[in-house]
Every structure is written in structure tokens, then in C-alpha cells.
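FYI, not all chains are in this one, though none of them got moved.
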Amino acid sequence: MITVLKSSATKEQRDHLISWLEGQGLQVHVSEGKEYTILGLVGDTGHIDVELLESLAIVESVKRVSEPFKKVNRKFHPLDTVVTVGGASVGGGSFAVIAGPRAVESREQITAVAAAVKDAGASLLRGSAFRPRTSPYDLQVIHAEGLEYLLEAKKATGLPIVVELADMKDFDLLAEVDVVQVGSRNMQNYEMLRALGHTDKPILLRRGLAGSINDLLMSAEYLLAGGNANVILCERGIRTFETYTKNTLDLSAVPVLKQLTHLPVIVDPSHATGRADLVPSMALAAAACGADGLMIEVHNDPLHAQCDGAQSLTPPQFAQLMERVRRVREAVQS
Amino acid sequence: MITVLKSSATKEQRDHLISWLEGQGLQVHVSEGKEYTILGLVGDTGHIDVELLESLAIVESVKRVSEPFKKVNRKFHPLDTVVTVGGASVGGGSFAVIAGPRAVESREQITAVAAAVKDAGASLLRGSAFRPRTSPYDLQVIHAEGLEYLLEAKKATGLPIVVELADMKDFDLLAEVDVVQVGSRNMQNYEMLRALGHTDKPILLRRGLAGSINDLLMSAEYLLAGGNANVILCERGIRTFETYTKNTLDLSAVPVLKQLTHLPVIVDPSHATGRADLVPSMALAAAACGADGLMIEVHNDPLHAQCDGAQSLTPPQFAQLMERVRRVREAVQS
């Protein structure tokens, strides 16, 4: 860590700071310049509060030379993590597609969608049995049966299932769920992350709307720090000024994350764009830029069927997309 | 609610949609144009899923004419809500200042800071006994004694106290706490909001980094929908591309919120800017633009004292600021 001191710092202030830093177990190398003095801090700086340091009046700026995340860092763990769940593998060169409806609406719906996405080549089934909604008055699609139907669909198809956890108190309900999803709104719910870090349940961690790449990795670090290394990261769009799409899918995050971490990285084009007509293009782009998989909404409900088109893909659209994704994967790997 | 249909919609598709909408209990007024058909939806549209509607292939766009939030809406409750806590009032023309250290570090520290901020005119005392940190390896300032010391400081000074709740399971620990703070990272933790909505504990709800004004109001609606109307909103900066300040304090949100809702609105310039030297200017600006109060970090710890300056204000800086804030309040009210 490098700390640049202002030229206005007195010798006494500087010595106070240096002795405080040494008290934190660090070695301090001082380089004096005409305008600035630079302190090079060597040792375990992981527990140093950068914000506190930056806030000191004599400090011009602080710069971490090494990343604050350790266990998720590819530098220290160069090999890809492969998260194995049921018969499916995520990471390490395979390509995993998680598909399913926005919300589980009925036994018939989830059964039909599950069979269809399995046929098309999906590796996992998703279903939002507990999805929180922005308004307390929005249709609340939280029926206890949702989970039950999902488990039936799992049994029928053999597909492992992914379900979002809205609150740690519901964790036990998800005993038979294969992957627990931490939603964007909970990406920095550190209590939840800490608790999940002490389980061995595979976790799908979605990037928050205002979450930087660094924030996402620090959140994953919470899970790994607790001992749970079965973590899949998911890019699903960030909040920007552009309004044609619901969020702005940050695909550059895929190669950046693949460099910085050994964890698998998947992309959700459905939530990122909010428009079914953009899902195929962005799914193909995600496959082309090195993602380890996709998460895609597929539906089968009457309203959509009648009106022919929706935010989610229909099973035939999904099957066609899977075929195109396969070709793109082959093209980039050959 | 207005729904614009594409000219490509067939009569059959249109009739399907209209009959579905009528099935939801709405009256549908159809205005046919050359290029578009407009459906005016009358009735209780609060439970209509706008995203679903927008996602239909025949729908060009959907526009809510009335706001989706009801109970927080000033239109239906024109009078200011006043949150009364201990001897302090927030909202309704009074001006409340919540002050205290970044984290409770020792009995001596919190006792000294509490006495100082009370003398300077603060109405409430804050202290982060449970503050979550971005890194699992950052200094974790979570000591059980933190809360105990805060309660002692409350008793000694008579100041009501504000403490952040990181997880609903800790709620019972906060029985003697006067105001429970919901942090930015939990602004859309709907499970927590729903649970807090069923208590009568005063809540300080902080805007999330990617939270729009509408999102903040919908989160407050969760609390009021449950029956808890003791809610204080707090603007504390949003995430933008500007990096000179930690976040970008959105002061325009203050007059906007004061128009849209009857709930009190306070401003936290300490977290928004991340720099003590900017806190006074932004506190004065907040007072000038109609905020109902401020939330300010005040510290008293040795490192800062030695180095003369920090992210937090010192007690003398805080006392001086309070005097200036008072003058600005008088100026805007006269």
C-alpha cells in the first residue's frame, strides 16, 4: 500500500502516523520528495481501513498496490474453480445454461418449461419462488407451492435447481435446492454472505446495480472467507443513464473478472436488458467474450402465448438460441 | 395507467389483452389513432405488473399516470409526518441533527462525543455498533459493548440513539434503541422492510447508492404498508462517475421528496462526500434547501486528534457548524 503525504504535514504529524502504522504491524518505507512524501507500507495491509487513512488531513491519497481480495484472487489460485452441482458443472471450460420462468405460476407451467429447457440443453432450472418485488402492492408471487413444484420438476427432469434466498431465515426451506441465489439487492448484505459462507451450499452471487467489479469480488470474498468456495458470479447489468434497456449489461466485466478471479462467471441477459428481443444478441455476445454460462428466462404462460412475445423467451426461441450459442462457443474455442 | 399498443397489433391480440385487463378489475378506454392505439386503464392499477405489460410484443409502452406509492404520498396525506422520539421531533418544521462517531470505540470516546454534540445542539446520538464493512478482513468494529456504551451515553445525556440494524435477527437487541437505521445496502431488503413495517419502532431509511427517488419511496411504502408510519428518509449520495467525492450528494432530492411525500427528509453529508472538509458546506446547503435535519459524523479519537483532521468533524468544528446551520435556517424561514 502506498500513502502519499501532503507537503504541509509537519514532521511531528508524520512521525505520529508512522508509529501508528508500525503499531498495526506494518513496515514503513519513507521516500521524501520535494512536494510530497511517499510511505510504502509492507506487510498485511488487509485490515487497514483505507477510508480512515485517506481521511487524515496530512494524507494526500492512499493507493492499494495489491487487491484487497485474497481467496477469490486468481493470482493466488490460478486454476479455475469448477462448481459441481447435481450432474452439472459450472466453470473450468464447460458452459452452463440456467433457464426457467420468471416466477413459478403452476405445476403445469414449471413442468412444461423444465422439460422444454432440458430438451434444448439447459443444465440447471431456475424459478423465482420467493422473488421480492419493488412495490408492496405488486402481485406477490410467493406461494409455498412454488418450491414444491420446482422440486417436482427437478425430480422429473433431473435438472438441479436454482432458487433465490430473500432472507437467511428461509435457508432451511432450501435444503433440497441445489444452488442458492443471492440477488442484486442482497449483494452487499454482509450478514447473509457471512452466514452462507459457513454453509457448503453452492451460491450464485449476482452483481448489484451499483456494484463495482471490486465490490462484487469483495462480496464473494465474504463467502470464501467463511469456507464456502462453491461460488458462481453473475453479471446482470448496472444502473446507468441509458433507458432503452432496463440496465446496462457490462460485458467487459466478464473478461475482467476472468482475469481477476478463478470463480466462474455467468451472464443474465434477460434481467439486464428487460426485453426478450435483445436476449439472443446479448447471450451470443456473452458466449463470445468468455462467459462460463448464461441465465435466461423462459416462459410458457397463457397471456404471453396469446400475445406472442414477452420479456422471456418461449421454449422454441430458447431452443434456437441454444443452438446458436453452441456454434459461437465452438467458434471462439477452435 | 396508459398503455400504448403498436400499430402491428391485430384486433385479436388487442381483444385478448383488453379482456385480460378487464379480468384484473380495470376499466379500459380505447382511443384509436392512425399509428397507435391508446388504452386508458382506470381503477386500482397498483397490483398491475408494469414490467410484464411492457414486455408484451404488442405493447409499445406503458406509463403510470399516478405514482405507485400511496401511503407515503403527500397527495393523499398533505400534512407533514412528525416522528417523535424521546424528546426529539423530526419533521414538521423542526430541524433535527443526529451526530456521533463513525464507530463506538470505547466508553470514554462515546461519552465524550455524546456530551459534546449535546452541548452543541444535536437532538439525537448515532453510533455504528454493528456497521457492516466492505471487506471481511477490514477491522470489524462489532463489539457487544458498543451498544452498551451507547445506552450509557443515552442515559447520561438524555439523547435518543440511532443504531443501524444489519440483520432482522438482531432486532431484539435494539429494544432500547430509539431509532433503527436501515442502511443503504439494505434499502431494498424487502424482507427486512416488511418485518420492520410490523413494528412501531421509528426507522431511519437511507437511500441506496443506485436507488432512485422512486425506489426510496417504494421502500418506505413497504414500511407504511405494514403499519409503521414512523419513517425518516435520508439522502446520502448516489453512485456516479465523479470520483473527487465518495458519492454524489443529490440535494435536489430534498425538495423533490418534500413535494412527493409527507415523511421527513434528512441529509448525511459525511458519508456522501467522504471528506470532513466538505461537510460544513454541504450541511449548510442541505439546511438551505429545506431538509428536516442532518446526520453528521463527529469523532474524538487519538489518531485523528494527533493528525488534526479526518473524515469526521471534531466537536469544536461541529459546534461551529451548528451555529452556522442555525443562521441559515433562520435566513430561509424568515
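By letter and in written order, the chains are A and B; residue numbering begins at 1 in each of them.
Keep this in mind: a residue touches a chain if its C-beta (ideal position, glycine included) is under 8 Å from a C-beta of that chain, and two chains touch if they have at least 3 such contacts.
This structure is a prediction, so every number in the text was calculated from the model and none was measured.
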Legend entry - Number of identical chains forming the whole complex, with 2 shown: 4
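Definition applied: only the chains that are shown with their structure count from here on.
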Inset, instruction - Could you report, rounded to a multiple of 5°, the rotation needed to superpose subunit A's C-alpha atoms on subunit B? - result: 180
Legend entry - For subunit A paired with subunit B, centre-to-centre distance based on mean C-alpha positions, whole Å: 26
Legend entry - List of subunit A residues in touch with subunit B within their complex: 13, 16-17, 20, 46-47, 49, 51-52, 54-58, 68-70, 132-139, 166-169, 185-186, 188-192, 194, 208-210, 215, 218, 221-222, 225-226, 238-239, 274-276, 303-304, 306-312
